[in-house]
Every structure is written in structure tokens, then in C-alpha cells.
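Can you keep this structure in mind? I'll have questions shortly.
All protein chains but one are shown at their positions in the complex.
Order as written gives the chain letters A, B and C; numbering starts at 1 within each chain.
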Amino acid sequence: MTGFGGFLLRRTIGTLATLLAISVIVYVVFYVTPGNVAQITCGPRCSPEQVHQVALQLHLDDPLYVRYWHFLQGLVVGQDYSTGTSVEHCSAPCLGLSYQTDQQVLGIILTRLPVSLSLVFGAMVLWLVLGVGTGVLSAWRRGRLTERVLTALTLAGWATPVFVIGLVLMIVVCGELQLLPFPQYVKLTDDPEQWAWNLLLPWLSLALIEAASFARLTRASMLETLAEDHIRTFRAYGVGEGAIVGRHALRGALAPVIALNANNFGSAVGGAVLTETLFGLPGLGQELVHAVSVVDLPVVVGMVLVIGFFVVLANAVADVLYAVADRRVVLT
Amino acid sequence: MSEALVATQAPEAPASGASGARQFWRRLRAQRAATVAAGIVALLVLVALAAPLLTALEGQDPTTYHPSLIDSARGGVPIGSLGGLSGDHWLGVEPQTGRDLFARLVYGARVSLGVAFAATVIQVLLGLAVGVAAALGGGWIDQLLSRITDIFVALPLMIMALALLAIVPQSFPRPVLVTLVIGFIAWGNIAKIVRAQTLTLKGLDYVAAARLSGWGAWHIARRELLPGLAAPVITYASILIPVNISAEAALSFLGVGVKPPTPSWGQMLTAADVWYQAAPQYLLLPAGALFVTVLAMTVLGDGVRTALDPRAASRLGVGAGRGRVARTAKEESA
Amino acid sequence: MRHPSVNSARAAYVSLALVVAAGAAACGPKDNDASASGGDSTPHKGGTLTVLNSDPQSDFDPARLYTSGGGNVPSLVFRTLTTRNRADGAAGTKVVPDLATDTGRPSKDATVWTYTLKQGLKYEDGTPITSADIKYGIERSFAPELSGGAPYLRDWLVGAADYQGPYKDTKGLPAIETPDSRTIVFHLNKPEGEFPFLATQTQFTPVPKAKDTGTKYEEHPISSGPYKVVKNENDGEHLVLERNTYWSAAVDDQRKAYPDRVDVQSGLDSSVINQRLSASQGTDAAAVTTDTNLGPAELAKVTGDKELAARVGTGHFGYTNYIAFNPKVKPFDDPKVRQAISYAVDRSSVINAAGGSALAEPATTFLPDQKSFGYTPYDLFPAGDTGNVAKAKELLKEAGHPNGLTVTLTHDNAQNFKTSPEIATAIQDALKKAGITVKLQGLEDNNYSDTVHSVKTEPGFFLAAWGADWPSGGPFLAPIFDGRQIVKDGANFNASQLNDASVNAEIDAINKLTDLDAAAKRWGALDRKIGAQALTVPLFHPVYKRLVGKDIKNVVISDWTGVLDISQVAVK
Partner (left out) sequence: MSLVRVTDLTVEFGGLRAVDGLSFTLERGAALALVGESGSGKSTVASALLGLHHGTGARVGGSIEVAGTDVQAASDGELRRLRGAKAAMVFQDPLSSLDPYYAIGDQIAEVYRVHARGSRRAARARAVEVLDRVGIPDARRRSRSRPHEFSGGMRQRALIAMALACEPELLIADEPTTALDVTVQAQILDLLHTLREETGMGLLLVTHDVGVAAESVDRVLVMRHGRVVEQGPVTAVLGAPAEPYTRELLSAVPRVDAVRTPAQASEEVEASEEVEEVVLEASRLRREFGRGKRALVAVDDVSLTVRRGETLGVVGESGSGKTTLGRMLVGLLEPTAGEVRHDGHARAGVNPAVQMVFQDPVSSLNPRRSIGESIADPLRARAMGLRGSDEGRIRARVTELLERVGLEGAHYERYPHEFSGGQRQRVGIARALAADPRVIVCDEPVSALDVTTQAQVVALLGELQRELGLALVFVAHDLAVVRQVSDRVAVMRRGRIVETGTADEVYDSPQNPYTRQLLAAVPALDPEAAARRRAARRELASA
């Protein structure tokens, strides 16, 4: 299927170009951000001399293009850093070291990525079930009370910021009703059952926000599909209403849902920062907000690239799923 | 929504044009839910604009502290039932500061709605410009603009906002800055929708007919494509406004939104969520206001989209375009 | 008011002596012993203590930590020459020997200090602790890669100003001599009577040169205390300590170390921490926090519930929130204007903004209201509870501003520093009554610290706060009012840029004294003398109220740290 190979090649090149452009944007934006990085890294009571030493060590006084060149070098060849007693080599896709913690940025990302992914994947499953489910129900019960109630509920979820829903849910469910333990992140590999229990609330709060847009989209596209001729054909052959809605109308609604899902999934990886902050999940978003506040450029660039990568990846996967679902679409 | 988007008449022909706009309003009024929603949105805008008048009526203002009305020993929780609800504090007082909640909610509407509307207008205009240009440009223009759109979709709004809001000097008015930041970063999706819709419209016969009658590309885009784009853009805009309100609230949560003492619903929500148990009305008021705004905007959006399409006239049984044209005598005889 | 854990210890913009962010909930008001509800209150060994924190234990390296008295969690792993007396209230502000046999023997007018190590001190791997390790530990703190510690060693040790640490010039610091494996002598460039206080900081923790791995040392530092590090994830996000078998109570009478294991989790949201402590489910029953205060909202709920109220500890720490003036900027060069503002301030609405009278006490003196600081109460420009508007207007008229004036108050935007935006608006509202229109200028976290701490860009009128590196007037008044500590081209904390010869001389004189009580009285008098110039308007001292799990026993809160001492707590 050279078509698919061609598509893959074009998309990879496109992705790389996009990510490179993003890294330039982030470097420029954060280069002009005020805040004396050396002073912050060195500590509040450092003398000007000490601050100067730290600035030299982190190449902070180099011009922008030199620092960006170092960044690119790191990506391709890797970089050497001195830990004082020895020299540490950070191998090829090296995103540099955090100014604050001297940890390899790639290491920070790899430890935090599974947290963000498990939060967003779980939330994605929930918002698909909630959103599409509500959409199907309100399309089926069109005009009746159930549809109005469902629409109002999903809109309520959508209108309330996540940090309000999250906290209220937590206080009620974990605090007063004590149905669930307070969320603490447990690695999936360590204990899958605990992992799921602890992430249930964060998933729910994130999903409640996104469910509304899926409900609206599913309802609209299902109504559109139900008005099409082939539904009439199957009715004329005595196929039951349940099968018609379940098999045919829902399948018709899947394609746009896939496209919207890709978009929401991508932005959720970065955007779940509020949920991560509230529930204390050590994810990408939380660390990114912290890194921005202390102007820790290597961490910020590394994280924004990873998040950007997931957004672009999510869109590419959506295009492929779209083409698989609807063979009429040709992958460009 | 700027009038240009909604109007369906050709500018040069005032006679039939006016009827186009008048028909739109008749079709909108014919839908009960949309009319109620339009009323609510109008009320909200009025409240936001007349904030000083309303607070003067109540005899309060959003910034004066009332230490006497809060119990300092218990963390500053308002004294009295329902959060200090009283004759001169219609909606009670704010914990810790004792400021009048009604005044803050009303002034808060200014910022939240102002930022949301303005940011949405920026996103819509940018999305329209890029979307239409990409669809009509074709070839490498399309590729370039689509790539740029991908980049902006990939940039996490929160993080870029955090950085940008830290860079701009303090003299710059913060609400305007927040609007520009949200407006200029989160326009990717609408550009994609506009591009897709323009591509479908471009293929229709009546656009080809317009080309045949000699109109230039720019004129066709404005007169034929834009009205066709109005419906999907309005629908998406009615989704964007609530998203932008929440974005402002999220920025306040991260401490970079609108700064005290300017009140905004986002600010109030950020402060109020911990008071969920001790002073629940402090949380329920802004959250309720937000919910009503979102509901009204969504219903109004659907209503406007239906009213924009003349074919709805027959379904709604109102105004021009609702009847069937009988067969003319000449047709019979031909 | 809470905020996602955005600031890390070292990013504290104000020269906050305290390494761990403000706020902790100890158990029970100061006077009665913190008895867990029901069951006997005598502490027993064993069990696991859980610590729920907002800020991570980042840079867990003795050279990089900026602690007050050796810190809370760090002092479980890093023993120092001297340490703070682990006792309730004022008794807790004394210095006592730790690795050394005494608190140090001053000579040559307190410019030379000699210490001798106790017998039989061992690291977690059984190797003996030597004075050379202490010397190397201090030298490491000068390396640029391991920056972050307190400035005193650099200022006080002879020839230390431009020392670049052991990695660059290997011959070490001559100012520290180690005549034999148990003796160590410090040579200072000027008399410092309070050197024993400095010796409590983690820079005085022994680090064997053979085991030093530079910036990697923080992942597994060699413990000299009752616990050793068995797990350190995400640079202090999750820290697990277990018993150090080579530690013995015989050589350490300060740390009780009842629990077998200490599990320090961080990155949690402050309202979540308070919810978990009040619910006390599962492992949270044996949990405490060392950095999260009860917010005003939670306080309202907690004070209503008898059982919960019993588990709230109150602590006082040497810390003052105040308004700082920069006399080089008009109109604040005129003392009458500064006095007018001092009169007009409404401390009750400021305190409400800071969380109410339970979380903040009004302050009229710059020094904190504790004996160890030599607190001598004075209120030179009495504003009463809600501000003296008449006096303020009168002074303004005299200063030539009959119909009031307009000024700009600069403050930090971040919510994490004691809700400064809300305090700024409280002050704005109060001064309005006195005809002073205040415009607010909120700056982002780092932007604020850069602007405020450089002589060139320092605003005329801004919110600030100061904490004690150790409970004495010295570290409180010297950095702020000593003319010689003004830094022209770097981080300057002498906001009023006061360079008064008599004040400088008095500071030097007090530093000579090794009798700390006498010194304290002198610091109190100096505070009142500086106060007369109305260079600052003290606002309030914070009060820490923190919850503990229901199974926690033997809670000790000293006035040194204001928070429960984790080395005394028991869970069985």
C-alpha cells in the first residue's frame, strides 16, 4: 500500500517540521521572559559573583542562536555536562539538563509521561462513553424530557472549570462519603487495580468537561445519519429500531467523533495541568507550570515538544482511523 | 457577532437587503427557546454594561472591605445566614474580605463576558481569514497555512499564556492582554472548520455561476462564500465563548489571569472552590452565572444557525420564503 | 488561599531564611501536650510516618539546602555540629550540641571557634565521621554546581569571598583547620557571637570526599542521622527514609526517631492535604505535613468540629510581613509621608486578608514577638485596629499634600506568598479613607524578586516579608538595615538603603557578644531605634495552624521553626 507508506512519510516530515517550528517559538518566547534565571538557580541570597559563576556554567550569557544551536546539537549528537566530580554524557535525543534540578529533561519527561498518558487515556475512555452515550440517548429520545435533562447536565459539566468539579467531587466522594481513597498516583505496572481506583476521580472530572462537546457532536451527526436513505432501506426490510440506531446510525456518527477526539486528546495531554495540580498527580502539565514559573527553559522546551508531538500524533492517528472507518476517504 | 457575518443581503441592493436582515430576525423570533436565550444573553450584556448603575442602586461597590461583616477568628467566614445575605448586600458578602458579592458578580460579568466575546471574535476572524485563504489559495498556500494551523493547535494554550503574560510589561491593561493571548493562540480549530466548509462551498454550482457572471475571487468570497460560512462559524462560536470563559478562569487559577482588584468570574471561582463547605454561596454564584451564560449561548447559537437559513422559513411558518410558488399561467401554456 | 506548588524552596524570592515554605499544622495549642484522641499518649517505636507536602524535597544535598536550624526532614538524615533544642515553645529556640561535644569554644574576641566531635560517630555504612569530612562538606557548598546555601559562610570565613569550591581549586579553605580527626577550628574575618546558630545549618554536615558525586550526590547522600535515604524519585517528589542501623541515641539525645520508616510524598494540593489529614483514612491516620497550613476556609470548618480542633497544632515562627519604603523615591523620602501611611494602615482588614486573627497576629515591631529576638514592644505610629485616618491626614497636610496623594504599591502576583494580592487590595482600601489613592502594580513571581532586590529598579512602596535564619535579632536586622550589606549590582535586601554609622557600629558591637540573652536585649533596643525612622510599616506575624493524623503522638512545636518537629513524632 504505497499510498499508506507515502502518507506516513509525508506525515513524519510534517510532524518534524511542526515540532521544530514549535521549539523555535518556545525558545524565542522564553528567551525574552524576564526573571534572572541565574539568580533563581543560584538561590535568593547568592552574591553577584556566585550568580555570575552559575550563569557561566549554564551558558546563560550566550546569545539566543548559540543556545538554540546547543539544543539542536544535543538532539542529534548528545551533550556532556560536568557534575563537579565527573563528566556525564547525555546521549543522542538529549533535551539538556534542568537548570533547577540538574536532572536530564528526557528523564523527567519519561517518568512523568506515563502519569499524564494514563490520566488522559482513562479520561478519554470515560468522555467517549459518557459523551457518545448521552449523544445517542438524546438523539434517540429527541425532543423528549430525557434529551433536555441530558443536554442541561452535559452543559453544566462543560461550563464548570475542572478545578471546581474536581475539588467538590473529591470533598464529597473521598471526604464525606469516603467511597474512594484520596487519589495518590500508583504506577500501572506496580498495581493496576489501585492505579485505576486512584485515577477514577481525576478521570471523571476531566471527562465531565469534554463529554458535553462529544454529546452535542454525536447527537447532531446521528440525526443527520438517521435522515439518510439507507436507514429507510433497513426500516423497509423490517430491521428493528435498536439495530438501526446501534449499528447504522452510530457507525455513521463515529467518523466526526474520531476527528474531535483526536483534537481533544492532544490538547488534554498538556491541558490537564489543572487536574494534575488539583489531584497531585506528578504529570507533565504540573511540572510544566512549575518550570515556566522558574523559567527552566530546557524543561519547558522539552515538555512543550512532547505535548506538541502527542497533539500531532493524535491528529495523524485520527486521519488513519477516519480512513479505515470510511473507506471513501483517501489519505493525503 | 458582527452584523457583517449575519447579514445575507448584498450591500449594493438596499431594497431587498433590508428584508434579508428583517427576515432573519423574524425567523429568530419564531423560535421560542432561542428568543428566551437571546433575552438572557441581552440581559447579561446589559448587566455587564450597567454594572456601575446596578451597584450604585444597591449602594455598594466591588472593592470596599467590610471587616465587621466577617468572623475573623473563624478564617473570615461571613456572619449571618446565607453568607451574610441582607437588605444592603443582596447576595451576601465575600469571605475574608467582606466585599459585596452582588457588586463583584456584576463587575465580574464585565471581564468574563468581555474577554470571552472579544477573544471569540479574534479567533473567528483569524480562523475565517486563514481558513478561506487556505481553501481558495490551494497548492503550496494551502500546505503552508495548514502547517501553521497545526502548529497553533499543538501549542498548549495554558503554557504559552503563562509565558506571554509574564513577558508583557505591567503597564499593558491585563484584561486586554488576556483576551489577545487567548484570541491569538486558540484559533486553530475554527480555521480547520472554515477551510473544510469553504472547500465544499467552492465546489457548488452557484459559486461557479458567480464566476461565470464575471465576479472576481475576492467578491465571490465575500458575497457567496461568507454567507455559506456563517452557519458553521456561528455554531462553533457559540461553543467557543464558554471555552474562552473557562480559559480565563484557568489562567486565574494559575495566578496569571486578570489581577485583583478587578473581579472576574474566573477569579471568584479560583478563590471560592476551597470555601465549598464553609461558605457554599461564594462558589455557587459564579458557577451558576457561568452555567446560565453557557446554556444561553449554546441555545442562542443553535437558534441563530437555523434562522440564518431561509429554508427554515417554511418549517417555522414565518416571513418570506415560507410558501410555495404556484405554477404560472405562462408555464401551463408553454 | 492556596496555589499549585509552584515555588520550590530555592526559588523563594524574598530572602526567606526558612527553607521549607511557610505553614505546618502541629498538634494542640502550645500549652497542652498533643495527646491523640483516646489511647495512651506515651510514644512507642515502630510504624511508618507519612508526610504529605506541597513542595518536593528538591536538591536533597546538604551543600545546597537553605535551612533554618538544619530543616525538618533534612535533619533526620544530616546531623550537624550543633542543632536546635528539640523542645516546645521558647525553650526550642536554644542551640545545643549535636555531632560536637559542645556549642563551640570562641577565642580571640569570637573570631576563632573550635569544636570537638563526639566519640564513636559513624555513617550509615559504618565508616567513622572525621573533622576532615566536616571541612570538605563546607567547602563543597562553595562550588557553583552546588549553589543554593546561606550566604553567611561566604561572608564570615576568612578568604572565602572568591573561593570556587573543591572541584576548581583543590587546596581547600585555609580558614578551616582540622588539627586531628576529631577537632575543627574556624577562623572568621570579624567577631560573630552567634556562630553556634550558623553551625546548625546543613552545610556543617560531614560529607566523605571519597563518596562525593557532585550534582548526583543528592540522589543518595551518605546519612549521619537516624534515617538513611532508600528511595528518592523525581528529585525529591517522593522520598523514603528507613532506620540507619549505625545511628545510636547514645550519641544523639535530640532526635527520638520513633517510627521505623518515613514516607515523604509531595506535589499534593494544599486543600487535598488538609482534607486527607482531617479524614485520616488508612495511612493518613499516621500522617503529618511539614509545609501546608490550614487555609481560612478549612479553619472555619475545623474550629466547628471538636475532635478535629484537638488535632490542630498552633506554632509561631520568627517572621514578619511588612510594607517597605525606598526613601530614594519621591514622595517616600519625606518621613512625614511614611509616618502618615503607618498611621493610616488598617491592620484588621490586612489580617482578614491573610486568613483571619487565627492565622495572623498584628505586628507593630519589625522584630518578631519572641523573647529570643529580644522583642521589646513599641508602637511609634499607633494606627489602632482599623487605622488612624485623622492623624494620617494631618501629617499629610504638614508634608504638603493637603488633598491627599497618589502612590503605586508593588506586590507579587503569586498567591503562594501569604495571599499578597489580597493584602495589597486591603491596604489600597484602607489608605483610600486617608485620601491616599493607591494604584496596584502586581508583578509575576520572578519579575517581582528581580525588581524589588536591585537598587536600580527598586520601587518606592512595596510589600515584603522577612524570616529568621535562626531565632536571633542578628539575621533579622543586619541584612535589612546594615549599610555595608547594600549590594549595588546584585541581590540587595537592604530596601531602605539605610547606611547609618551608629546603626552599623551597634550591629558590630552586638555581634561581639557571645552571651545570647544580653545580645537579644541589645537587638530589641536597636529595633526600636530604627523603627523611629518609619522605614517600614510592620503588618503582621503569621501563626501556623496545622492538622495531624489521628494516630500521631508526641508533637513538639518550637518557636524556632513554628512547626512540629518530625524527629520527635511517634505513630505507635
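For the reader, a short list of remarks on this structure follows.
One rule holds in what follows: a contact is a pair of C-beta atoms (placed from the backbone, for glycine too) under 8 Å apart; a residue touches a chain by one contact, two chains touch by 3 or more.
All values reported here derive from a predicted model rather than from experimental measurement.
For the chain excluded from display, the touched partners among the shown chains of the whole complex are A, B. For the options A:T12, A:Q178 or A:T233, the residue in contact with the chain missing from this view is A:T233. By the touch rule set out above, chain A reaches the unshown chain at residues 228-230, 232-240, 243, 247-248, 251-252, 325-328. Seen across the whole complex, the unshown chain contacts chain B at 8, 10, 12-13, 15-16, 19-20, 204-206, 208-215, 224, 227-228, 308-311, 313-314, 320-325, 327-328, 330-331, 334.
Everything below uses one rule, namely that only the chains that are shown with their structure count from here on.
Taking the mean of all protein C-alpha atoms as the reference point, the chain centroid lying nearest to it belongs to A. Averaging Cα coordinates per chain places chain B and chain C 48 Å apart. Rounded to a whole number, the gap between the C-alpha centres of chain A and chain C is 38 angstrom. Contact of a single residue of chain B with at least two other chains is seen at positions 166, 254, 273-274, 276-277. Within chain C, residues 4, 6, 271, 414, 444, 446-447 each touch two or more of the remaining chains. Residues 1-4, 6, 271, 295-301, 303-304, 346, 348-349, 351-353, 355-359, 386, 413-415, 421-422, 424-426, 428-430, 440-444, 446-447 of chain C are the ones that touch chain B when the two sit in their complex.
Here chain B touches chain C in the complex through residues 63-65, 67, 70-77, 95-98, 165-166, 170, 254-256, 259-261, 271, 273-279, going by the rule given at the top. Residue ranges of chain A in contact with chain B, taken from their complex: 14, 17-18, 21-22, 25-26, 29-30, 32-35, 152, 155-156, 158-164, 167-168, 171, 209, 213, 216, 263, 266-267, 270-271, 273-274, 285, 288-289, 292-293, 300, 303-304, 307-308, 311-312, 315.
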